[in-house]
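One structure below.
Note that one protein chain is taken out, while the other chains of the complex remain in position.
Moving on to chain A:
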Amino acid sequence: MAEAHQESSSTAGDFDLSQFYQIFFEEAAENLDLMEQMLLSLNLETADDEELNGIFRCAHSVKGGAATFGFSDVAELTHQMESLLDRLRRHELQPNSAMVDVLLESADASRGLLARHQAGGEGDAPPAADLVRRIKALVAGEMAQAVQSVAPPPPPPVVMPAIVAVQTTAVLAPINRPSNTTRSLEIRIGPLDHPAQADAINELFRDIEGLGDITVVTCNQADTRVFAVETSSTDADLLDLFAFHVSREQVSIKEVDNVAVAPETRYGIFDGAAGSPETSLYDDPPPGTPLAPPPGFGFFDGAPGAPVPVAAATGAAGGSSGSTASARAVAKAASPVVQPEAATIRVAISKVDQLINLVGELVITQAMLAQNSRALDPALYQQLLTGLTDLDRNTRDLQESVMSIRMIPMSIVFSRFPRMLRDLANKLGKKVDFVTQGEATELDKGLVEKITDPLTHLVRNSCDHGIEMPADRIRAGKSETGTITLSAAHQGGSIVIEVRDDGHGMSREKILAKARERGMDVSDQMPDSEVWMLIFAPGFSTAEVVTDVSGRGVGMDVVKRNIAALNGTVEIDSAEGYGMKVSIRLPLTLAIMDGMSVGVGDEVYILPLSSVVESFQVKSDAVSTVGQGAQLVKVRDEYMPVIELEKVFQVPRFDFDKSSDIMVVIEADGSRVALLVDELLGQQQVVVKNLESNYRKVPNISGATILGDGKVALILDTGALVRRSRH
């Protein structure tokens, strides 16, 4: 159990989830709004699959997010909504207005619950228990009687409104999760030689989120500590946890009836906590912050680059960097939470795009002015030239800032996962290592937002279905701990994001069998790649059990759909027993790249600087031929294939005196080739534009950009050029 304690605090040190709260709240609000709209426009008699799937997906997304962030009340409610919607979309139930009503009310309740979490747990929690019961009744539907006798609905969750809020502000409380098994306990620890030992228990509750709420109760015995605890864990679990700090015999746990606790008592608790000496042993965590990390890690100071400044958490975190006294002063203030609106604004991507295009135009105009002004006499036009220099600098700065609006590193997406995986692995009893590669790869904001959901699904799937239980892994001769790798890289005009796991992979037979069961047109002769693609069909799942994690077969079709909407592709590679790999390839809709411009004939091409190794002037005798035509050049004991850009792109040549005599060595996919060009023109940052938005894919070209003179230059696809040399 010591392990659990250590692990949780170290995990908290690795990353800070709270910076994503705001994103989640915004997304959830959008999803709930969308769901409401769809519910309202739903035609009950003729509801088609598309509509029902859409509503289902909204609930699914909210649930997924809520579970990731530990808002279990929201997750529970949306899980029930999802169950109902799932039966609807499978046509096991006929939608009726009662269902729409309860779903709409549930959406409202979810909003209320979310708003409460957003405010840091302040205020009354909307009662969700009744809704959960109603949904369950509807889900049970026709098969009600039979099921009810087997599984009576669990007791309604104990809702602890205002009082909890008081406790949360005063005490080191992790997020309050009214779950339907919450019990109120009085834990008495003692007699102890060193009463401070028991304070570690306090810390335990703070560090292990979800364990429950703890309050120090004043006690007249000096060698004994008394805590009031709200928890859903069993006595045995608690004892196990405590055993790390105090011996089992010293702990006594008594259940108290939480309904009967009089308000005076609670305020007594509150007083005791605020005034008790032991609380001051710690730096007070920011009051009202859900999932407050132990202070001292300095996350907030260290995260200036977070593109979406965090709302509630940041507000409260301001207090954590201050002194204990000031933090307490905030705690006593009525509303310690700073409203998030001031920190960020959400703007339509189209507006940003327009801005980017306009700035692009401005830069080109500026370049033109600069070019034309070179002929002017500096003595006569000094002021004009100074102005132009200023313009040059300002446009550059402007362009940089505008570009930075859209580009964010993949780490923003990746850092969402360790926490989610950890919770998930714990829940499933699996051991999983999470490895990320290429976090610095910059990706367009629009893409990042859209890629997050699919990636979440894939990572969840990997953990839930891919990685085996530790015992099974050992039996299969693998290490007990599975590994899930998430990587991102620029590759030949695309961004490739891979989710890999070393789990048991997919079974071809199972998928084919399932596909037949579902009446899909399959044959045993299908190549593996096609078999894997079957799992993208809506509702397809080979999981034996539907957990609240995954297994409903939603996920994969959503993944495919989301990625297709980004003009991307998904590929699956799997080896049964060894794991699987899902590669997502996204086009560079907008990315800035360092490019090297090279001249061939009268044309200009751009090479991604990242793939340029070196360039040199070549002597005619350095090139040798192999067989018929294939040319090789020797560069420091290495023979490299030569690609003449002039031939590849059929560049017309008017000036026959000149010929290509400069080689640029490029590296891609692990191999090198030498490109034969006429001249090197320079290096510059280029904005990668998509050729495919108005035209089509051009072989050996990954995109286009606009040069200083307003002309279009094509960007070479180095990956394709290297592959070309292999054939």
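Criterion: a residue touches a chain if its C-beta (ideal position, glycine included) is under 8 Å from a C-beta of that chain, and two chains touch if they have at least 3 such contacts; residues count from 1.
The rule we apply is simple: contacts and distances are computed from a predicted model.
Participant: Can you pick, from "Branched-chain amino acid ABC transporter permease", "Extracellular solute-binding protein", "NADH-quinone oxidoreductase subunit H" or "Chemotaxis protein CheW", the UniProt protein name of the chain not displayed?
Facilitator: Per the UniProt record, that chain is "Chemotaxis protein CheW".
Participant: From the list A:393, A:619 or A:696, which touches the chain that is not on show?
Facilitator: Within the whole complex, the residue contacting the unshown chain is A:696.
Participant: Who touches the missing chain here, A:254, A:510 or A:711?
Facilitator: A:711
Participant: Quickly run down the residues of chain A that touch the omitted chain.
Facilitator: Chain A touches the chain not shown through residues 356-358, 360-361, 603, 648-651, 689-701, 704, 706, 710-714.
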